[in-house]
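Every protein chain but one is kept in place in this view of the complex.
== subunit A ==
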Amino acid sequence: MAEEKYNMKNPAVKRILQEVKEMQNNPIADYMSLPLEDNIFEWHFAIRGPSDSEFEGGIYHGRIQLPPEYPFKPPAFMLLTPNGRFETQTKICLSISQHHPEHWQPSWSVRTALVALIAFMPTKPDGALGSLDYTKEERRALAIKSRLSAPKFGNTERQALIDEIHQAMIKTLPPVPELPPANVDSAEPVEDDDEDDEECEETLVAEEPDRDAVVENVHEVNVNANAGPLSVSFSAGFRSATRAQAVDAADTQPQHRLHADHAHPAQAGTGPGTTAQVRPVVQQPPSDSTLTILAIALTIAILALIIKKLMRSQGMPAGMPESMPPKL
């Protein structure tokens, strides 16, 4: 790729060229990604379905669009291969941040995002927009199908790039494992009807806050990708909202335990902001006195949170010299 073709004045170009080079110098079997010949802001990629999941053995193609402000603005991801987990040709709502879901960090890269995408595949969609909740059999069938040929997309040059990635990936791809009969799951595939290309679930919930109380359930996926000399370690939060009826404290605890149980084993832990809401506090149906203590503790915790939030919104906590730590 001739570097002089691009406007080197755009600082994103230099960075992206570096990423292309790094990606080519340190190939990884789990994913492959290349920019279009005539536009380095647009990449095609393929990822392997994660092992020990119904996606194992599958090969999933997609495209990435990098904004002109990259890496200050996040890349947009879109899958092209039907997979049963994400809608195809729909921007994936992958918020790779645990604190502010919309926060992409300039310290990340296309590589980190691809690793995150793979890690998200076996997670529960929890009704997030652009997500699909097909059964394992459906997904497995799609995984088998995904190996046969690359998806058709775009002009011949683009197609050539997609095919090139497909051929390179398929060589080392392990087969789709046999289905163990114990894993039969008879649920019907569920498709999200109210999807929207641009909006994530949390935005939607914010617009209609009056309907039901909203309990947030934050999944966290910790990813460690060792990519040759590059070692990426980051945590990706996938935030979605689950509606729950407004219930009193007595009912709330068991319900939240249920939420926690639903979480995939890989999604260890919850975001710091929502710990109080999803932590399974009790293992047995609690007695009345336990409940009272629990309710009091909860009230105090909530009050503390509100006060903290208020303080923070006024910029108080670290600013007050009284609360200032001595020279660290």
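Methods note: a residue touches a chain if its C-beta (ideal position, glycine included) is under 8 Å from a C-beta of that chain, and two chains touch if they have at least 3 such contacts; residues count from 1.
To be clear about the criterion, contacts and distances are computed from a predicted model.
Asker: Considering only the chain that is not displayed, what protein name does its UniProt record carry among "Beta-adaptin-like protein", "Pseudouridine synthase II N-terminal domain-containing protein", "MMS19 nucleotide excision repair protein" or "Ubiquitin thioesterase"?
Answerer: Options "Beta-adaptin-like protein", "Pseudouridine synthase II N-terminal domain-containing protein", "MMS19 nucleotide excision repair protein" or "Ubiquitin thioesterase" narrow down to "Ubiquitin thioesterase" for the missing chain.
Asker: Touching the absent chain in the whole complex: find that residue among A:Q89, A:Q105, A:S149 or A:Q167.
Answerer: A:Q105
Asker: Using the touch definition from the top, which of A:Q24, A:Q89 or A:T299 touches the missing chain?
Answerer: Candidates A:Q24, A:Q89 or A:T299; residue touching the omitted chain: A:T299.
Asker: What residue numbers in subunit A mark contact with the hidden partner chain?
Answerer: Considering the whole complex, subunit A reaches the absent chain at 11, 14-15, 18-19, 22, 71-72, 97-103, 105-109, 111, 202, 206, 209, 213-216, 230-235, 244, 246-249, 252, 272-273, 275-277, 295, 298-299, 302, 305-306, 309, 313-322, 324-325, 327-328.
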